[in-house]
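Next up is a structure, given as structure tokens.
Every protein chain except one is present and positioned as in the full complex.
This part shows chain A:
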Amino acid sequence: MKHIIVVGNGMVGYKFCEKFAEKSEAKNFKITVFGEEPRPAYDRVHLSEFFENQDAKALEMAPAEWYADNNIELITGERVCDIHRSKKTITTVSDQEFSYDYLVLATGSSAFVPPIKGVEKQGVFVYRTIEDLEGMLAYAAKLKEEKPNAKAAVLGGGLLGLEAGKAVKDMGLEPHIVEFANKLMPRQLDLRSSQVLQLKLESIGLNIHLSKATNQILGDKFITGMEFGEDDVLDVDMLVISAGIRPRDELGKTCGLDMGVRGGIVVNNKMQTSDENIYAIGEIALYNQMIYGLVAPGYDMAAVAVDQIIGKTETLMPEDIDMSTKLKLIGVDVASFGEPFMPASKGHSIIFENKTQYLYKRINVSHDGKRLLGGILVGDATDYNMLHQIYLNGMAIPEDPSQLILPASEGGASFGSVLDLPDTAQVCSCESVSKGDICCSLTEGESNNLSDVIEKTKATSGCGGCKPMVVDLVNETLKSLGKEVREVLCEHFNFNRQELYDLIKVNKVADYEEALNLFGEGHGCEICKPALASIFATITMETPNRQPGIQDTNDRFLANIQRNGTYSVVPRVAGGEITPDQLIVIGEVAKKYDLYTKITGGQRIDLFGAQIHELPMIWKELIDAGFESGHAYGKSLRTVKSCVGSTWCRYGMHESVTFAIDIENRYKGLRSPHKLKGGVSGCIRECAEARGKDFGLIAVDGGWNLYVCGNGGATPKHAILLAEQLDDETAVKYLDRFLMYYIRTAAPLMRTAPWLEKLEGGIEYLKQVVIEDSLGIAEELENEMQGLVNKYECEWKQAIENPEMMKRFKHFVNSDDTDDNLVFVPMREQKMPKAWS
């Protein structure tokens, strides 16, 4: 049986014993614990409660019997004074010697007493142990007999100092807090929250003195006052020093362990000191050059040491240690988490302050507004748990993060992420799959990834509208299970779209088959084929006619497949400008082929109900009349909508139609990860609804304001201002850069708005890339776009002029018959497909 000696029976030393006792391996070890204090470990964090009840037992971590019950020998009131590493023994003050196999040092810290003149006078205490408190109590009782309104000061306005302030107040003395810094709790609070806390503390009778450096302690034998500067004196009858801690590391020093320059015993991430049989945990452990004065990291260290000793060597102390704290201080909630103070260069702060209620809340969010980096809560810390969880897990936060801290009555709402939805929330209404179904499928091990979840729960297999939420839920759940989430295209390509874009471009890959052979596995699917088709198109501007087999059906037949398997035809009407003659041609074609016609949302005309073999005939007539493909079927530029602008409108500032036509013609045929829509408005009345588009230009005095990343659809988003008052040329330059950057980096079927949401740094980052050329790729992006623009050709014209390409526009290979399965019914003056049964 191996022998473990634990030196120190504080909170962390106790936690080591508790964690050890839980292990089945504990029976192979004998533990002996030495505590210097006369009583078993107690909860030092709540020391001030001792004043309320003077009941030391109530603060105990565990009663003395617990140690015996768990086969742990507890020796209190016995200080270990030496370690003999070569013999693996320790000696105690009473000169007893014990041998060990493993030694765990958990001696904690003592109060730091600054070298102030007069600090040795009677009536000066430190605030650390129950004995210290008993000494203070006795002195205070004596004081009050002699002087009814005696005053006591606490040196140090930190966490422990304020607790001590409450303690002296409870003793019936007039409390004063003296702090060197210009704020209270300088490690946890910013200036404003400190001011709120100060108001609150003053309201309950604490006197606060900030920015005070104590020169000396006045009095002959007993303390009578503190001197800060000339003529700056505070009369006090008692002083409690709470000015920080010093590790109790003497044992480490004397036995020659590696020590930190300013104290502390150096440990590695196994909590091992420079002697592999000696561990150090809690406030004596110097880990990553830091002493951690909070109890939570100390507990984590205890757990690591336990696992290391029993042989579970994979348990290591994490690199980053969460220093978040929440406590109730003199009845006031105070909490801080993550990075409570954050420079503006790292993110934005949102601050709610209400001094009348002694409330202060600050959260710090990343520049893109997507991540919570830290925060401070004073007066009301009920949000702490949720905020702390959001911070720890990197959970999504609301678009307006102020909702996280605003009181409910001011429009704030409890919001975290998709994971905050109740389990019963129906995520996929088609297959009635709840959030709980999706999460359980993962947590219970039935599914390991998105496609498993879809297979098991059938979520997303209906209309697919819930896909983004299901993806988020799966990713969030996997993350919460500690699994890596890597976005890859599909089971055939272990790369994301951007990686494939680069691979195909750099390696000058000729076609899909070659890409699959070089970078993929298996035989492809309906996800990777069109995704790669889009990549090829945006690298070489190839039309879908070149590799029809990897195109989505729409692209393969250069038309939109509709409900009954017929197709619709949309010629390009750039900017929505159309001549009467063109209208007549469209009308005649529609009439000839009996097509249902409708004006689209993008200011053009859609002709529905064409059969596959009719498509080339229809397009031949349209092309002869000067029309081109409108690419309504592609993940490509659709339309650039315009209002009539300054040519006709009495409010118009610029020629919005002309600019819309120019832009639409510039980007026509451009394939992208998802469809692209644009808009140009001639004034701020915004009749073209440009801010509901992927890119929008709005005429203002002095040029165009360029907005990007908006859309209508299921999750409407207003486009965000990218640049102001641009001339035509600069607007096009920025558009080239923006569009090409999106095309290069977005995931398949990701529109610009969600792309921007996922873009690290958000719109500010995008501005840097597009306007300031922070990546140094602006010229490259412009050249690439110009190359694509130069290579444009109408794919319908290309197709009808090539008999080989025409072969596919036929319903049957072995017959000239048409699909006899089609049934139309009349509707108003036109026709529609017979409804699904």
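Observations on the structure shown:
We adopt the following convention: a residue touches a chain if its C-beta (ideal position, glycine included) is under 8 Å from a C-beta of that chain, and two chains touch if they have at least 3 such contacts; residues count from 1.
We adopt the following convention: contacts and distances are computed from a predicted model.
Within the choices "ABC transporter ATP-binding protein", "ABC-2 type transport system permease protein", "Formate dehydrogenase subunit gamma" or "Nitrite reductase small subunit NirD", the name that UniProt assigns to the complex's undisplayed chain is "Nitrite reductase small subunit NirD". Considering A:Gly549, A:Gly587 or A:Gly787, the position touching the chain not shown turns out to be A:Gly549 (whole complex). When the full complex is taken into account, the listed residue touching the unshown chain is A:Glu513, out of A:Asp101, A:Glu513 or A:Glu686. Set against the missing chain, the residues A:Arg128, A:Lys166, A:Lys529 or A:Lys767 yield one that touches it, A:Lys529. Of the listed positions A:Asp43, A:Asp400 or A:Glu455, the one in contact with the omitted chain in the full complex is A:Glu455.
Considering A:Asp400, A:Asp472 or A:Glu491, the position touching the chain not shown turns out to be A:Glu491 (whole complex). The omitted chain makes contact with chain A at the following residues, 451, 454-458, 461-464, 491-492, 513, 522-526, 528-530, 548-550, 552-553, 556-557, 561, 563-565, 808, 811-815, 817, 819, 821, 836-837.
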